[in-house]
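To start, the structure under review is shown below, and the notes come after it.
Only one protein chain is missing; all other protein chains are in place.
Chain nomenclature is as follows: A, B and C, assigned in order of appearance, with residue numbering initiated at 1 for each chain independently.
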Amino acid sequence: MFFTSDNASGAAPEVMTAVMRANDGFTRGYGAEEAMARVTQRLRDVFEHPEAAVYLVPTGTVANSLALALYAQPWSAIFAHADAHIAQDECGAPEFYTNGAKLIAVEGPHGKMTPQTLTAALDRVGNGGVHGVQRGVLSITNVTEAGTVYTPAEVSELVSLARARGLPSHLDGARFANALVATGATAAQMTWRAGVDVVSFGGTKNGCMGVEAVVIFDPAKAWEFELRRKRGGHLFSKHRYLSAQMEAYLEGDLWLRLAAQANAMGARLAAGLAGLGGVTLRHPAPANMLFAEWDAGGHARLAKAGAAYYDMPAPIGREAARLVTSFCTTEAEVDDFVAALAGV
Amino acid sequence: MFFTSDNASGAAPEVMTAVMRANDGFTRGYGAEEAMARVTQRLRDVFEHPEAAVYLVPTGTVANSLALALYAQPWSAIFAHADAHIAQDECGAPEFYTNGAKLIAVEGPHGKMTPQTLTAALDRVGNGGVHGVQRGVLSITNVTEAGTVYTPAEVSELVSLARARGLPSHLDGARFANALVATGATAAQMTWRAGVDVVSFGGTKNGCMGVEAVVIFDPAKAWEFELRRKRGGHLFSKHRYLSAQMEAYLEGDLWLRLAAQANAMGARLAAGLAGLGGVTLRHPAPANMLFAEWDAGGHARLAKAGAAYYDMPAPIGREAARLVTSFCTTEAEVDDFVAALAGV
Amino acid sequence: MFFTSDNASGAAPEVMTAVMRANDGFTRGYGAEEAMARVTQRLRDVFEHPEAAVYLVPTGTVANSLALALYAQPWSAIFAHADAHIAQDECGAPEFYTNGAKLIAVEGPHGKMTPQTLTAALDRVGNGGVHGVQRGVLSITNVTEAGTVYTPAEVSELVSLARARGLPSHLDGARFANALVATGATAAQMTWRAGVDVVSFGGTKNGCMGVEAVVIFDPAKAWEFELRRKRGGHLFSKHRYLSAQMEAYLEGDLWLRLAAQANAMGARLAAGLAGLGGVTLRHPAPANMLFAEWDAGGHARLAKAGAAYYDMPAPIGREAARLVTSFCTTEAEVDDFVAALAGV
Partner (left out) sequence: MFFTSDNASGAAPEVMTAVMRANDGFTRGYGAEEAMARVTQRLRDVFEHPEAAVYLVPTGTVANSLALALYAQPWSAIFAHADAHIAQDECGAPEFYTNGAKLIAVEGPHGKMTPQTLTAALDRVGNGGVHGVQRGVLSITNVTEAGTVYTPAEVSELVSLARARGLPSHLDGARFANALVATGATAAQMTWRAGVDVVSFGGTKNGCMGVEAVVIFDPAKAWEFELRRKRGGHLFSKHRYLSAQMEAYLEGDLWLRLAAQANAMGARLAAGLAGLGGVTLRHPAPANMLFAEWDAGGHARLAKAGAAYYDMPAPIGREAARLVTSFCTTEAEVDDFVAALAGV
């Protein structure tokens, strides 16, 4: 019963097999291996965008930071939800890679910016002429840090508000597959058709060892990205292991199947918890991350049963937890968790 | 016949097996997995330094850059050979991670700084008071970019010159194992016993998929390193795959055996070339990298035979090549290469 | 009737005379001129701190940025009021000089942090281990951007909260003299006796041409400050003109007399406005900056009378203005302003 994070799982067997296979023999490196050309083509197909530039990096933090650095100047404001990963969980990596851009916390319930809160933030920042930072980039996280999702229409509405002021948009898709599965959207609908300029396309949390693609819809940005990636120390000499992971991840829509399993287990967990008296969810949970609250005593029962997850602050008499399912979460694990919490 | 680079090889079977095994089940990430504790202990043993802080990163560029950033201020001069990897091959990553330190090119034959050239550089820089950059760090590459090696005594002499002016020292050991095998030195002799403060301990070029250890002999620097690594986007959530590689690499001295094979093939190649008329080596070649020169026509014969390597500028009528052997270079490959060059 | 800003005034005659006098002959530069030694001594006397390091720079923005860069790491959080000059009016200069530190907006009425809002911010930030930015520095602006002041006791309480978590503190004293006059505090009481580590001691807004002192109570930080100042391009070769300004500014407590005049005019303006029906102040105004609100129509009357000031957003039917007095504001100007607003 492991619900701490989707990155506490290993990798999918298909991915591991591909990595093993890629080990054989000599090959060109640094992304010049043939597999990378196939990955690029495959992601262009997935995104229905034949000109997209595609690069692989090992972590979500650097995918986001390099993507933002392509579009933000050092004196830019980056608009993102107050709880966004880039704001809370990257130790200032976006500030490092942009040479000092400023993150502007946009509020909104359930981890989501709203047209109103984004407009308010856009109105508030960038009016100081040369004395203040300038409006720079919008960054949307989908699945959000609260486990909720934006529909393509919601993404499009936010992006349009940004674009009306001349701002490009980034989508942090560390859990991109989960967001697509939850909304039924295509990759194109969720990104460039909604006006998004650059995407962090996550693999690590959804069955890879450690690989994320950065998909840039304006190929004129490609060379700068390559330089920034190298300068950040993220260009792998034995790049073959990144492309092997990503190729297997995309092959036969494995990425969507893995996310579907994770989301299904999230739904099963939500349903199980709903059947228990006094258990509430803080946010809608359409994907694979739930924030649940229950009466005091649940933690002890779950600990005894061997469940692992992060607890959260809660009101007196209550307890709270973040619960994340992954592609390798089983029905039995979910059911055991619910039973343990119920004290069965 | 693949002699382009040791990073064009795949990984050793032992390493791959360990990575597969590490895939199983849930585990804590971000270096908190148990395997990382074992890696730390093992590297402390290897370096005979029970307090060393040990961290894993995926590339040599970031190992060097983070190590230097621990010791250099933005206004520091970093003294390194003019041909050093940090100076020529990292797209300014050291400048990025140090927020703008200045690399000072130290000359010297065969890719090696000498006490004289280092002293001259130290004398030349840092005399301008507040108007000029300040002396900051010494960085020594071993094996050098010319394929030569420093003995521990040579390292110690350079480090002492730096230390006499208050400068700490970094050792870029992307090919550290090859340097130890070539000199017969221990890890401790080559580093902290010679006064070195921080080491980039390479794995990628010598049989790993992509992992380098940074070994810091002053544990007070550990937390800052962790922050810098995270902020650079180099902290892996599924860190288990880094520790698995490094654990297997160290197990039973695999790392030294792999380097011994690479060096032996380098020696065999040198010997083979020496037997051909008109072939000369530009530098001594005690490890696994040779810079050879021969009469025009060799390239064509080798290309026909399917040999791969980087060619180098050469005088008229001559041709030159950089030839790198690796842990998986075979005697047959070496012999075929020599035969092809000979036109047999 | 010029109330736009205290930096729209020229300089005090005493300051200009000193600058003229300093023009004579050759002298050493870069702060090595004799006048700078006298300035250092005089500021040590003013602050009753015989070891303080003292440096001059030309703008408040760089005084703040260099002071913060001495104490903040790139991965630090800097805690400051949401409306602080460093947060709103410096185009990200603190982020630039710190290489990417993150400003944390602390709320609080009337431009002032409270022990509660600061504690909340300190509690909220820096709990993420290596994943989040680290608590770094507290920065207090006094006089605040709302024209209010902190007493030494209030400064001390905030600084103590920071210090309890290991954080040093900076005081942005662009209007430091006005704050001392308003509170009756000594320079020492307002700073190091309250635990402050570094002060931006403003001159420009209070009768100088363009000079601010950075006063650092830990002399061990002095050399780093000098390097950062030079590297920022702020070390003047003809530094004599900075030291001449500051020497005249301090001579015979001119600085306090200038601030007393500015504050007296602020009080006179407040009193005059209070005598008019329907005029309210948004914040207490103990120094030289007022935020006033009145019924619609006031702007038109004032414009006709030639008054200059910044207008502010206001509710429907009302108008609002920021009004700043300076050392050269006269009683007649104040009275004319009030009369014009009254429609007399």
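Definition applied: a contact is a pair of C-beta atoms (placed from the backbone, for glycine too) under 8 Å apart; a residue touches a chain by one contact, two chains touch by 3 or more.
Every value quoted in this text rests on a predicted model; they were computed, and no experiment measured them.
Asker: Which shown chains does the hidden chain touch?
Answerer: A, B, C
Asker: Among C:His110, C:Lys230, C:Arg257 or C:Arg318, single out the residue that touches the unshown chain.
Answerer: Once the missing chain is taken into account, the touching residue is C:Lys230.
Asker: Would you mind spotting which of A:Leu227, A:Ala274, A:Ala300 or A:Val344 touches the chain that isn't drawn?
Answerer: A:Leu227
Asker: Hey, which subunit A residues sit against the chain that's not shown?
Answerer: Spelled out for subunit A, the touching residues are 30, 73-75, 99, 130-131, 134, 226-228, 230-231, 235.
Asker: What is the set of subunit C residues that contact the non-displayed chain in the whole complex?
Answerer: Those residues of subunit C that touch the unshown chain are 2, 4-5, 7-11, 16, 19-20, 22-29, 57-63, 65-66, 90-93, 96-97, 204-205, 209-210, 227, 230-238, 240-241, 308.
Asker: For subunit B, which residues lie in contact with the unshown chain of the complex?
Answerer: Touching the missing chain: residues 74-75, 88-92, 95-96, 98-103, 105, 128, 130-133.
Methods note: only the chains that are shown with their structure count from here on.
Asker: With chain centres set to the mean of the C-alpha atoms, which chain is at the far end from subunit C?
Answerer: B
Asker: Let me have the rounded angstrom distance from the C-alpha centre of subunit A over to the C-alpha centre of subunit B, please.
Answerer: 34
Asker: Averaging over Cα atoms per chain, report the distance between subunit B and subunit C in Å.
Answerer: Taking the average C-alpha coordinate of subunit B and of subunit C, the gap between them is 51 Å.
Asker: Just curious, how far off is subunit C from subunit A if you go by their C-alpha centres, in Å?
Answerer: Averaging C-alpha atoms per chain gives centres 42 Å apart.
Asker: Can you list the subunit B residues in contact with two or more other chains?
Answerer: Within subunit B, residues 227, 230-231, 235 contact more than one other chain.
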